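With one protein chain held back, the other chains of the complex are shown just where they sit.
Just so it is clear, A and B label the chains in written order, and each chain counts residues from 1 on its own.
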Amino acid sequence: MSQDHNKSRRHFLGQAAATTAVIAPGITLMTIAQANQDQPHGASSSKRWGMLVDTNKCTDGCTDCVSACQQENGWGDGSSDESLSNPQQKAQWIRTVTIRDKQTGHTNQLPMMCQHCESPACVDVCPTGASMKRVDGIVLVDKHICIGCRYCMMACPYKARSFVHESLHDQKSNSPRGKGTVEACTMCVHRVDHGDQPACVEKCSSGAMMFGDLNDPNSDISKKLAEVDSTQIRADLGLNPSIRYSGI
Amino acid sequence: MLSQMLKQISRQRVTVVALVLGSLMGYASIAQSGDRDGVRSSISPNAGDSCVRETSWMRRNHMELLQHDRDRTLRQGIRSVDGSIKGCVECHVQQDDHGNTVAINAENQFCSSCHAFTSVSIDCFECHATTPDSVKRAAK
Partner (left out) sequence: MKRVVYSGIEGRSLGYWGLMGALGFFILLAAGSFLYMEHSGHHVTGMNNQVVWGMPHVFAIFLIVAASGALNVASISSVFNQKIYKPLARMSAMLALTLLAGGLVVLLLDLGRADRMITAVTNYNFKSIFAWNIILYSGFFVIVLAYLWSMFDPKLHKHTRKAGTAAFIWRLVLTTGTGSIFGFLSARQGYDAAIMAPMFIIMSFAFGKAIFMILLIGTYRYTDRSISADLIERLNNLFGVFVAAVLYFTVVFHLTNLYAAEHGDFERFILMDGGVYTFLFWVVQVLLGGVVPLVLIYHPAFRYNIRSLIAASSLVIIGGIAHIYGIVVGGQAFPLVLFPGKEVSSSFNEGVVNSYSPSLPEILLGLGGVAVAVALFLFAIKMLRLVPENLDAEHTENVTEVPA
C-alpha cells in the first residue's frame, strides 16, 4: 500500500518536472543532469574522493574558499549564529594558513581543512562511532550519536574540527549542525553525492584547487598528481590524507 | 556484538514505547481535536498532493522512517530516500500572514503541535534547519 503511494508521489513529481520543463527549461535541464549523476546505491568503495591544492596558485590574502564554505554550510559569515562564542570558540571548517620558511623567508598560503585521511585518528578514537569514514573516503561526524566528548579534536593533527559552543538556529538544510556536537569539513558531501564539486573548489578564483577521484587513473586529478610533485601534510604520521598539496 | 545487542534492545524498547505512546496519543488526539486536526496535518502550498506514505501510517511511524533513512543517507550516501527531514520541512513548513516562512518547530507549527500534545520531545532541530534554504524567515 505504501508503495502505491510512493509511486503516486514519484508520478506526481515527474509531472511537476515535465510542467516545469515548459516554463523554465534551464532549471529542468539542470535537475535532470543532477538526477542522472545521482548514485542510487550511495557512496561507492571504488571511488576515493580527494583534492589537490596548488599552493603556488593560491593567492595571498584571498579567502574565496573560506567564504564559499561559510555560505554553503552556514557557519561564520554564512550564518547569523554563534554570536555568543568568542573567536577561539567559533567554528572554523576551513582556514587559510600562511607558512614561512624560517631559513629562506619564502612564504606560501594554503587552505587547511579536514584532510579526509585514509586512517583517520578521529575515527579510531571516537567512543560511539559517530566519527566515521564513508567507503569513498569522506570523513564525517554522525551528529545523531555524537556525545560531544571532543576526543576526536584531541586526536586530529590538523585542528580540522570544531565544537559547537552554543545553540544554533540558522543552519543550512544540507549542513545540519548543533550545540554540543563536533563538526568539520564534509567535502561538501551533499554536493559530491549529486555529482557536483565542493563549494571551495568551485569558488576558488585562482584555480588552485582541484577535486576528483583519486582511484580513477583517468580522472583529471590523478593525471595531475602523476605529473606534479605533491605532498601530504604530516605525512610522517602515516594517516594518508586525501588532500594533497603541491608547491610546498 | 554486545553493542549490536544493546542497540537491538534499545531500539526495540524505543519502538515499543513509541508504538504504545503513539497509538494512545494518536487516538486521543483524533478523539479530542476534531477540527483542529486539520491544522496539524496541513501542508504548505509548495507541497505535492500526498505524503511519502499514507497520512495515518506517517502519524504513527514517521520516526521509524526518518531513523532508517538518516543512517542510509549519512553513512551510505543514499540521497533518494523518503525519510528525509529536509523533505518534511520543505512540504510542511507554513507561511505567516506576511508571507514569511515560520520555523517548523515553532509553537503550533507542524512538528511542534503534535509533539507538544503527545509530550514527546525531539531534538531533530538542535541541528537540522527549521525552514527551507533561501526563504524569508518570520521574525522569532
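Definition applied: a contact is a pair of C-beta atoms (placed from the backbone, for glycine too) under 8 Å apart; a residue touches a chain by one contact, two chains touch by 3 or more.
No experiment lies behind these values; they were computed from the predicted model shown.
Visitor: Touching the hidden chain in the complete assembly: which of A:A68, A:C114 or A:C156 does that?
Guide: Candidates A:A68, A:C114 or A:C156; residue touching the omitted chain: A:C156.
Visitor: Per the definition of touch given earlier, which of A:M51, A:C69, A:C146 or A:C188 contacts the omitted chain?
Guide: Of the candidates A:M51, A:C69, A:C146 or A:C188, A:C146 is in touch with the missing chain.
Visitor: Can you tell me which of A:D77, A:D124 or A:D220 touches the chain that was removed from the display?
Guide: A:D124
Visitor: Quickly run down the residues of subunit A that touch the omitted chain.
Guide: The list for subunit A reads 84-86, 88-92, 95-103, 112, 121, 123-130, 145-151, 153-159, 161-167, 179-182, 233-234, 237, 248.
Definition applied: only the chains that are shown with their structure count from here on.
Visitor: Distance-wise, how many Å sit between the C-alpha centres of subunit A and subunit B, to the nearest whole number?
Guide: Inter-chain centre distance comes to 28 Å.
Visitor: Spell out the residues on subunit B that touch subunit A in their complex, using ranges where they run on.
Guide: 48-54, 57, 70, 72, 74-80, 82, 86, 89, 103, 126-130, 132-133, 140
Visitor: Enumerate the contact residues on subunit A facing subunit B in the complex.
Guide: 1-2, 5-6, 8-9, 12-13, 16, 38-43, 132, 134-136, 140, 142-144, 167-169, 171-174, 176-181, 189-190, 193-194
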